[in-house]
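Heads up, one of the protein chains got dropped from this complex, but the rest are sitting where they should.
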Amino acid sequence: MSALFEVRNLRKSFGGLVVTNDVSLAMAPGDRVALIGPNGAGKTTFVNLVAGNLRPDSGHVFLGGEDVTRLKAAKRVRRGLIRSFQVTRLFQDMTPEEHVALAILQRERQAGKMFGHYSGKPEVMDEVRKILDRLGLIELSHLKVREIAYGQQRLLEIALAMALRPRMLLLDEPAAGVPQSETTRIEQALNSLPPDLAVLMIDHDMDLVFRFARRVVVLAAGTVIFDGSPKDVTQDQRVREAYLGNYANAGSTA
Amino acid sequence: MTVASTDHSSAANLSIARRLADGGLIGALAIVVIGAIGYYLFPNNLALLTRMTAIALLVLSLDLVTGYCGVATLGHAALFGAGAYGAGIAAAHFGISEPLTMTLVGALTGSAAGLVSGVVILRAHGLAQLVLSIAVIHLFHEAANKASAWTGGSDGLSGIMPEAVFGLFEFDLWGQTAYIYGLVLLTVVFVALRILVRSPFGMLARGVREDRIRITAMGASVNSVLLRMYVISGAVAGIGGALSAISTQVVGLDSLSFTLSAEALVMLVLGGTGSLYGAMIGTMVFMWFEDTLSAINPFHWLTIIGALLVAVVLFAPKGLYGSTAGFVSRLRRGRG
Amino acid sequence: MQTVFSIAVDALAYGMVLFVISIGLSVTMGLMRVVNLAHGAFAMIGGYLASYAARDLGLGYAAGILVAVVGTVIIAIPIERLLYRRLYGATELTQVLMTIGITFCVIGITNFIFGPTLKTIPLPPALQGSVDLGFRSIAAHRLFAIVCGLIVAAALWFLIERTAFGIRLRAAVDNAAMAAALGVRTEIVYAVSFAVAIGLAALGGVLGAELLPVEPYYALRYMVTFLVVVSVGGAGSIPGALLACLLLGAIDTTGRYLAPEYGEFFFYLAVIVIVTLFPRGLLGRSK
Partner (left out) sequence: MKRLIMTAFAVAILSSAAYADTIKIGVIGPFSGPFALQGKNFKAGIDAWLAVNGNEIGGNDIQIVYRDVPQADPAQSKSLAQELIVREGVQYLAGFYFTPDAMAATPLLQQGNVPMVVMNAATSSIVTASPYVVRTSFTMWQNTTPIAKVAKDQGVTKVITLVSDYGPGIDAENAFKAAFEKEGGQVVEAIRMPLSTNDFAPLMQRVKDSGAEALFSFLPSGPPTLAFVKAYNDNGLKAAGIKFFATGDLTPESDLPALGDAALGLTTTYHYAVSHDSPENKAFVAAAQKAIGNPAELTFPAVGAYDGMYVISRMIEATGGKKDAKKAIEAVKGLAWTSPRGPVAIDPESRHITQNVYLREVAKDESGKYINKEIQTFEKQGDPGLAFVKK
């Protein structure tokens, strides 16, 4: 059986600097994978390559058996490969309700309609309310994004991803910039994601990673140096060295 | 901070009346009322008012791409001029002089010009985009100058004799027909645009202006949104051009000029980008100013227009409408 | 072959005049990030001052250049303090609106003071007449403009890349907050750069006056040309501007020689192609 999502020998370099070096990874429906690594390991570049915001120098990305390497970002989204952003990318002058409605309409290929208003579509409004409610944003649905707190903006990022009904979800540091006290909400949201969805989450917060992921992939200097269960990761020699800044030595002996 | 969240359920179930109002009924009413006031206040100056209406259509069309989608252009008159020449050539060379048909032809040629300039201008962003738009308008201008057999070249295209509207209302010296025809066009276009900017597509366009990457991450193609908007914008500008051709019965190269493009941009920013009201208010204020000042002292009005622009940037940076609306909503919030 | 040489000479001469006039705008647009549509207005003020000094006061060409540069900078300083300061970091549309407004005012006032007729800046005898190059002749003042252009290019490059001021300027451009934290007084750096840009505009206005005569509408007439040159070169890049001027000069001159009636088409089609291929300009700084 072929994987839902697979990356084969992905490579990308900027100038002489190799940021993604021969990375391969496969995921099945329902997988919860965390991608971790020290600063500058190339995690965000990897997400950008997978999502189609960057073009790889070589290698392939497959989704549901289809090679999507040549497809533009928007087309990958329409096939169910959805991403969130490390720094929220939201429309400052629109409300959460509008955000989610737009995502739903886009998913249903109705966003090109040049008349009517989403509030006139009960099925859209129901879903909008359901999603906002689930994430505790319903109280804020008519405020402009610039008026709501950052933690709530992060939740809205997740809401948008959910509204797009992903098959494969890339979460780029979903809790970045949010105070510890508020991460609970975000974690709840992550736990309530549909079970058959494959999720690849990037994060620094090890507590969150260990609670969420059933598999951990460690990236260092653009290379996968570990792929296994959360309990093994802290024991791994190379991972320790990577985080302790000794990777160069370890690499030469390996 | 969270005052407005109390009535979300009622707001979500917008009543039909409210939706109609949001759909532009108030705006349409305002156009009709202001139009009627203009008619009775300046019954002998309808030609200027008609011209204002035609230019308002151009500025509205510019607002669609600049205000709603964030495209920087100094070449938007290409769309207006294409509409004007389209309608004019249809009348002068092909005998299509029924005003509604001429308007339709203008809208079509305007859209075609929108498609062409969109394809070129959307290849870059920011400053490079401005320069592309300048190149486009100069190419259009030069092309019309060269094709003088069709366009009359620099002498202008004359011989446009529009028939009476519905065979009843003649376009004459006093310009009532032209004015009312223009006002009806403006109202119809306004309502249509009001529906458009509130539609899912309108939301998508605003999204493109604010964050292209997010729009892509929602699965929409930025360029396709922009190009479609450009075509619509072309139709609106083309209707404006056709109105100009019908009401003045002549089309000149100035309708495809950099100057007109720049003036339209100035009017839009003056009124406030990203709002249909801003576009219309900017047009009205600028043209009224220009007309009054140049009648009082044709020799030095440019200085005063310049000073006005500087004053707007300093004291009303979001444009006249944008800044007033912002002020009013701050006042309200202060009380609430 | 002779034709090719001939076109090359004209292209070089025209390109260098364009360079001298436009380079100040490249500084404001690339380094200060202000789309200064009033650039031509300052060049024109320079031209008027030089004409007044050299012709009406009879001070001579060199003194005329000096008066133009110093005088225009003095006129520009209050404008920078009152108006331009608010444009740093503003949106392009705001900058366009404000600087067009300033241009309109300058045109109106100039028209009022000096009247609508052309003003000339009398050339010294050494720059009048033409120089024989063997296969053709070229105007002496054009050779002078070429030399001045090269000197300006070299001096600017040195100022920006090799001096302490240049380092501060680049730091202030790349990250104003960080530069300020490091003790760079960004306000002063900006004011000085603005003065340099205006001085260059005035210099260009004087040197280019034989080609682009001084009259009130100068400020609007050549606005687009300056803007195009700078963006094709890449705002803020001195070598880029030089390359763009030579390239556009060559395209324009060749077009004018071979098919003058389609000159405009060639020029703007070339601009579209270049800008599409190099959205940041030929040698633009990346943001």
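Should a chain be cited, it is by its letter among A, B and C, assigned in written order, with residues numbered from 1 in that chain.
By our rule, a contact is a pair of C-beta atoms (placed from the backbone, for glycine too) under 8 Å apart; a residue touches a chain by one contact, two chains touch by 3 or more.
This one's a predicted model, so the numbers in the text were calculated from it and none came from an experiment.
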{"item": "Neighbouring shown chains of the undisplayed chain, as defined at the top", "value": "B, C"}
{"item": "Residue touching the undisplayed chain, where the options are C:Arg85, C:Arg136 or C:Arg162", "value": "C:Arg136"}
{"item": "Residue in contact with the excluded chain [from B:Thr109, B:Gln129 or B:Gln249]", "value": "B:Gln249"}
{"item": "Residue of C:Arg33, C:Arg256 or C:Arg280 touching the missing chain in the full complex", "value": "C:Arg256"}
{"item": "Touch residues of chain B, complete complex, unshown partner", "value": "42, 44-48, 50-51, 54, 142, 145, 148, 152-156, 158, 168-169, 172-176, 244, 247-255, 259, 294-295, 298-302"}
{"item": "Footprint left on chain C by the chain that the document does not show", "value": "3, 6-7, 10, 13-14, 17, 111, 115-120, 122, 129-130, 136-139, 142, 210-213, 215-218, 220-222, 252-254, 256-257, 260-261, 263-264"}
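Throughout what follows, only the chains that are shown with their structure count from here on.
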{"item": "Contacts common to chain A and chain C (chain labels)", "value": "B"}
{"item": "Greatest separation from chain A - chain, by CA centre", "value": "C"}
{"item": "Whole-Å separation of chain centres (CA-atom averages), chain B against chain C", "value": "34"}
{"item": "Approximate Å spacing (C-alpha centroids) for the pair chain A, chain B", "value": "41"}
{"item": "Residue ranges of chain C in contact with chain B within the complex", "value": "29, 35, 83, 86, 90, 92-94, 96-98, 100-109, 111-112, 224, 227-228, 231-232, 235, 261, 264-265, 268-269, 271-272, 275-276, 279-281"}
{"item": "Complex interface listing, chain A residues touching chain B", "value": "51, 53, 72-75, 77-78, 82-83, 85, 89-94, 97-98, 101-103, 105-107, 110-120, 125, 129, 138-143, 147, 160, 164"}
{"item": "Complex contacts: residues of chain B adjacent to chain C", "value": "66, 72, 74, 120, 123-128, 130-132, 134-136, 138-139, 142, 146, 258, 262, 265-266, 269-270, 273, 300-310, 312-314, 317"}
